[in-house]
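So that we are looking at the same thing, I have put the structure below in structure tokens.
Removed: one protein chain of the complex. Kept in place: all other protein chains.
Right after this comes subunit A.
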Amino acid sequence: MARELTIRVLRYNPQDKNELRAYFQEYKIKEADSMTIYLALTQIRETMDAGLSFDFVCRAGICGSCAMMINGRPRLACRTLTKDLPQEIVLLPLPTFKLIKDLSVNTGEWMDAMSKRVESWIHSSKEIDISNIEEPIEPEVADAVFELDRCIECGCCVAGCGTKLIKEDFVGAVGLNRIARFECDPHDERDAEDYYELVGDDNGIFGCMTLLGCEDTCPKHLPLQNKIAYMRRKLATVKGS
């Protein structure tokens, strides 16, 4: 027998000046085989509540659009199967990001600022002749960079971070991972001192309380804990701090 799911969604529209309070809205739908939260929400929008806002793009766990709090944990909604959840499902928007409406939050604005803050691009003084053979890179090194480059900026680590809740300007595991990624990329000429300039403070690498909320929630299973610890050790040696 298919279950009847009760999906409780937090509703709030900051755009609407008349809507003063957030409230829960409850929807009851029949569970289908291999139903994901994406499928459930799409069905709700098409048949019950056309005004419900939420974000999906790839619906395949690749683009990072659909992170939300699912029964208390930040997760990618598109690849969360309802069968792995109890009959009652509570959905809240990702905390710490600016709310757009209902389940939709503005991760893009935050992530762009983060990228600029950690200067998330290759810093190189070399003139590259693109007609010529590329610089060889050790295969293991390329793989190691790739391991860290897999972050999809979904925001789960930020939402699951205690420090971020206290410190609004905390760069979060996502930003620290970026630093670690460029640190291990041979194309990038920055050194520890340069990185220190970017994140060598309490809003950066020294603000992290190593509570592991980030690594526990990262849907890409990035080795955030190790990398943050490694960068901290590395940056702690700069300027004797």
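By our rule, a contact is a pair of C-beta atoms (placed from the backbone, for glycine too) under 8 Å apart; a residue touches a chain by one contact, two chains touch by 3 or more; residues count from 1.
As a working rule, contacts and distances are computed from a predicted model.
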What is the protein name, per UniProt, of the chain that does not appear here: "Heme exporter protein C", "Inner membrane ABC transporter permease protein YdcV", "Fumarate reductase flavoprotein subunit" or "2-oxoisovalerate dehydrogenase subunit alpha"? "Fumarate reductase flavoprotein subunit"
Which is it among A:Ser120, A:Asn203 or A:Gln225 that touches the chain not included here? A:Ser120
Out of A:Val145, A:Val158 or A:Met231, point to the residue that touches the absent chain in the complete complex. A:Val145
Even though one chain is not shown, subunit A touches it at residues 13, 15-16, 33-34, 36, 45-47, 50-53, 55-65, 79, 81, 100-101, 104, 106-109, 111-112, 115-116, 119-122, 124, 126, 128, 130-139, 142-143, 145-146, 149-150, 152-153, 182, 185, 187-188
